[in-house]
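Note sheet for the following structure.
One chain of protein is taken out of this complex; the other chains stay put.
And then subunit A:
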Amino acid sequence: MNEYMIIGQYVPGNSFVHRIDPRTKITIIFFFVIFVFFANSVGSYGILTAFALITTFITRIPLKFILKGLTPVWFLIIFTFSLHLIVTKDGTVLFNLFGWEIYSGGVIQGVAISLRFFLLILFTSLLTLTTTPIEITDAIEDMLAPLNKIKFPVHELALMMSISLRFIPTLMQETEKISKAQSSRGVDFRTGPLKERIKAVVPLLVPLFVSAFKRAEELAMAMEARGYRGGEGRTKLRLLKIQSIDIWVYLLFTCVIIGLFLLRTY
C-alpha cells in the first residue's frame, strides 16, 4: 500500500498532454465539467466523447491505469443505468424483461447519463494521471494568487500542501509501526461493542499524535533556522510558463465547445 501512496496517480511520460501547462489543464477540465451538462444530443455527446477519447489516447497512458481510475464509478454508472431503464416510461416499449416493460426512452436516458459519468471521471482523472502533484501545487498557488488581495494566505497554503505531500507517506508508515507495536503488546482491536472499539483507537492515536507533533515542531525549527520568512520575495526553482502549445489547446477546446453548441438540440 505504501508504494501505491508514494506514486500517487501520476504516470510519467513526455506526451503532448504531459507538456501542457498545469494551469491550462485545470482551466480546460473546469470548463469541460461544466459543458458536459450541456450535451443533450447524439452529436453533442459524440463530439465530447471523441475529444475525451482522443486526449486520453494522446497521453499514451497504459489502459490499466485509466481503468483503475474508473473503478469508483462503475457501480454508480451501472446503478443509474438500470434505474433509468426501469423507471423512465417514455417512447415505445422495446421488450419485456421479467414482467418489466423496457421503454426506448429509458434506454436512451440511461445511456446518456452513464456516458456523462464516464466522460466526467475519465477527463478529470487525466489531470492527475499526467501531472505531478508538485506541478499542480504550483498551478494552484498561481491561480489562487488574486486571493492574496483579501488576505487569504495563498503562499502558505501551497507550502502546507508541499509539506503534507512530504509527510503523508512517512506518517502512514508510522501508523503501521504503531499498530504492530500495540498489537504485539496485546491491544485487541477486533472485538467488543462500539465503545470498546473506540477505546481501542486511543493506544494508536496517542503515539501517532506525539510523533506527528514532534515532526511538525522539528520542521518548524529547521525552517526558522534557515531563515524562512514567508512568501514575499521568495523565488522559485520551477517556473510555470504559458507556451504556444497552451494557446493551441485553448483554441482547440474552444472549437470543441462551439461544435457542442452547434450540435445541441433545442
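Please note the rule applied: a residue touches a chain if its C-beta (ideal position, glycine included) is under 8 Å from a C-beta of that chain, and two chains touch if they have at least 3 such contacts; residues count from 1.
One rule holds in what follows: contacts and distances are computed from a predicted model.
**Q** Since a chain is absent, check the UniProt entry for it and pick the matching name: "FMN-binding protein", "FAD:protein FMN transferase", "Biotin transporter" or "Xanthine dehydrogenase family protein subunit M".
**A** "Biotin transporter"
**Q** Could you tell me which of A:F37, A:F98 or A:Y266 touches the chain that is not displayed?
**A** Hidden-chain contact among the options goes to A:F37.
**Q** Hey, which subunit A residues sit against the chain that's not shown?
**A** Contacting residues on subunit A, toward the hidden partner: 1, 4-5, 8-10, 29, 33, 37, 69, 72-73, 76, 79-80, 83-84, 109, 113, 117, 120-121, 124-125, 127-129, 131, 133, 136-137, 140, 151-153, 156-157, 159-161, 163-165, 167-168, 170-172, 175-176, 179, 189-190, 194-195, 197-198, 201-202, 204-205, 208-209, 212-217, 219-220, 223-224, 228, 230.
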